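Only a single protein chain was left out; the remaining protein chains are all shown in position.
Our next item is chain A:
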């Protein structure tokens, strides 16, 4: 199977000094959904941003390592070039334009390829995937619920015609029923389009429900990787991300506190 994305030894610093990733290695197989699990501050969002292009505001830099997309070296490539290559990110926060209506949120994206009447068609496609959005068509996105926002954000990203969809925190802050619905919709999208996805999650349950392969990130490094079935039976993953093992959880919390204190002391 070919990899659509391949990251080797990626190192990223913020503000020239804070090392957020030290040597991340991961791959996304073409046509597959891959998950990236990790606790708060592990570097998941940083990884996604390194792939989709940092914004000037981040003051972040790739120090070492390579990002290859479809065999081409795209390390350090900036927006909007990454979008033109077909890499589209659904960010963790602020994922819709709150002052625009649902329909406008879908129309506003820039793709030079499909102007004009094709638009209507693409929009309708999104409404087929997310029928809930069709009813909200003329509502300002600022009035949507968290789940509806997530659907709209995914819809907006799909309108950009991605080859690789990056989703940061699919389930964070959403009610379980909504998460189930979104998972179902994403499965449909995937079944129909075979779109490659990299899914960042803190909940292993969600990641395993969608992905066929997964990586576990800890303190800016990949600690563990494997097929979903293997990860599912891995004791460490169970402890940390499914909240089953009590000792694991306690260890993890102690670790997290230590890391937090270290950071505060810097």
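Note that a residue touches a chain if its C-beta (ideal position, glycine included) is under 8 Å from a C-beta of that chain, and two chains touch if they have at least 3 such contacts; residues count from 1.
Operating definition for what follows: contacts and distances are computed from a predicted model.
Not shown: a single chain whose UniProt protein name, out of "NtaA/DmoA family FMN-dependent monooxygenase", "Acetolactate synthase small subunit", "Branched-chain amino acid transport system permease protein" or "ABC transporter domain-containing protein", is "Branched-chain amino acid transport system permease protein". Screening A:98, A:120, A:145 or A:235 for touch with the missing chain picks out A:98. Against the chain not displayed here, chain A makes contact via residues 52, 55-57, 79-80, 83-84, 88-89, 91, 94-100, 104-105, 107-111, 156-157, 160.
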